[in-house]
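Only one protein chain is missing from this complex, and each of the others stays in its spot.
Chains: A, B and C, in written order; residue numbering restarts at 1 for each.
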């Protein structure tokens, strides 16, 4: 149960390699796989790597730090934990272990609607830590608005500080690797926060109608749902899954408190550009009106620095957290976050950045 | 004989991989091989994959559909079956199985001159299905015009709705893989619709004359043959194998009812650009005067969406049909067409396209 | 001794693969290896492959042919045999077999100074064939001018029609593969046409002098040697090894009858651009004043067509000839030349070129 941190893991990719040996193939396919040919999955990581850094030398660095401002708070560093479902499949301590480690390392946490523990339990684990970052609640708009309303109220009561509405997955992508491996969730790992939600009764299709367009997608969220969500809560609402600059502008217009540039880690639609390439266009479009965050393929401190250099206020890290969790529970997650933050400090020092405000000038 | 659909095939590439294990190497080389180094063969698939999609989010999607207009008909979706010879080598049910599946899935069918069953038989299988798409007849211009005329009349009588004249193969390409494997058609698989055609008597060559230029190519089709073909039939004539914009313009001028951008699946001339790159230039050249179709390397619903986004009215799918046919006869072909159409719907939903009229804006 | 043509060789690359199994590793390294990392060697072949062809369709092709004009003669096709040393290492029949096959296939022949048979013998083999192409003599300028003069006179007397002065190898390149393999010429294979040449007596070096610059390179050919060569013979002189447009212009100014764009098959200096990329710049520089030929990496009929499209009057083929020679003596060389010419005709037909004058429009 309690797995000790294995020797010799010196970077996030080592964690990934080790985790693959620890998980059943189907669970691995679910966690690490992407849509279709996984073009976007690979592109995400590659694109950060391809951005080049041009160091500045001999600048005073004493007193430097990694702090950033986000939604009225000071964060110790810009690294946050992305929302991920079913963490109980990686380790029996699941989301609680992740929350414990994130809090200790000062990493913001985005809790997933599809977590396998109650949202209140994670809040109780995370919030008391003095060093903690922000705690946000990720939401899929549910067909049943009263259920959504109740969920939002629970999150607010439990102390969550913002809502993150995922908007890029009205339907699940063609996750072929996962389907080939025959993935299904295990006993004891289910979306406990969605218990009690009544799925809409499907109407029989008429000839020529599509099970997708005339079924599931009738309940897909629209801009109206964003407005409605804002109307029922005082919590700031961020939109996760923005890729088009025009949608970013529209998000600002609809009162979003921030946008998260994301292609869902390459898990929904394949051949979407890497987020490292989408980020600057979105940053330019929102013109500083709201913070822009980004996820997808962040594996190195240099990647974090580059994301900030391109205008991101913070980054979300997903799969590496699952790898750390798989390898050694809370200790593993803490190790992953520690490695990433240490690498970020080293990257700053080696590019001559005393603070992240200097990041922009480091891109070649 | 009746092969059940194997488990675990979740996309067209899975079908391809499985089919390779089911066929003799020489038949596989014939079906899947291309010309020379197969640069174009590989480029076709790669080029669709390289085109990037930029999703739009939060748009209303209910009531969406995949319908397109083509030559005065409404098609349930823009996926058609490309003409392919000798389907009896893939499965004993051959072209009939393909026709059965295509009709059921609403996929248009282009029947090959070199089919191993009579054109009337396939028409009888295909036409009665209420959901069927268009049925077209593919033609190689034969040296003997009276034979060609008779063939065209048979096709018209049998209910074929258009002619597709293949113009990019006046001579067979250097299909090295196939030659190395020693491919030859099997007993019982022959071009039955060409029975009775008398090949021209070859004249002895004079010194310095070329067996190719002064032999076979004396009967290669020219623009005059297109005009002649139009003069003997009321059926619309599409030209298949257009790659140069100027030839597309000439086709329109000669009264073609449509053009099909094709490099013959990389089977004739190697190092021709991928069709995904040729398509937009041809679309621009014809300026909407006639529909433009495309084939070559379409393996994903995202590829279909991209083709439509670039201006294609429909796409033709070849080898994947043979793979499905090999794997499970009509069931296999139906599965391939179903996967492709489902993926198309999912790609539309994930890019925010309610209909294919929205496709153009999805390209990054 | 007499090796029969192996079954299943359908293209030049098949010949290459087979030949590798037939030769001692050191000889293979000598024939097929290049300088240093072999960047240029690989780039040569790749560059032709990367050029794209854009077919034209439905054009009249009857009566087409591959004929070209070169130095006042009509060639059956633009494929010539490049000068290559020590062909006796590939097959006991060596240069005589090559000459026999080249003559029969109408391929021009450039005989190497470093051949292992007498230049008169090859002339006697080649010249009598009615279908033969041009016979040229390749020359390295020798330190001893009187020896060079005698060699040129022998060539003229024997019926050679032009001189090809190799100018890109004042010193041998760093042919690492060859040196690693420990290559040396075998007994019975030597440069018989250079017998009697007395190498210059080396002077002792002074301190700071270079064995290369103050030794071997004192006798390296210069533009003056070109002028001298022209002064001692009525034969046209072509310069082989031109890569820079300005040198091409200078060659024309010095009365060269033609230039051959070549990087010595990647055997001298590594990281020189592929000849397919150098050719158009040289063609543009000479403005049609003299014919431009090219070698390096030609393996396909499509490559020949592309070279002509870029302005080459003819192409020289080297290693593939050695492969054919290795595999089956004269029969093997003839097979290689036949394959290449057949592929050229097919490429012309499939791009709509009745003659090579149409080649230029085939490039995408």
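Criterion: a contact is a pair of C-beta atoms (placed from the backbone, for glycine too) under 8 Å apart; a residue touches a chain by one contact, two chains touch by 3 or more.
Note that this is a predicted model, so its numbers are computed, not measured.
Note on the chain not shown: across the whole complex it touches A, C. Summary of contacts with the chain left out: across C:52, C:95, C:270 or C:358, the touching residue is C:270. Residues 8, 10-11, 13-14, 49-66, 76, 300-302, 342-343, 345-347, 349-351, 354, 364 are the ones on chain A that touch the missing chain. The set of chain C residues touching the chain not shown comprises 36-37, 39, 167-171, 173-174, 176, 179-180, 182, 208, 210, 212-214, 217-218, 220-223, 225-226, 239, 241-244, 246-247, 250, 263, 268-273.
We take it that only the chains that are shown with their structure count from here on.
Taking chain B out of the picture, touching joins the other chains into A | C. Greatest centre-to-centre distance from chain A is found for C, with centres as Cα means.
Comparing the contact residues of chain A and chain B by number shows a mostly separate set, under half of all numbers used being common to the two copies. Chain A and chain C have centres, each the mean of its CA atoms, that are 60 Å apart.
Rounded to whole angstrom units, the spacing between the C-alpha centres of chain A and chain B is 43.
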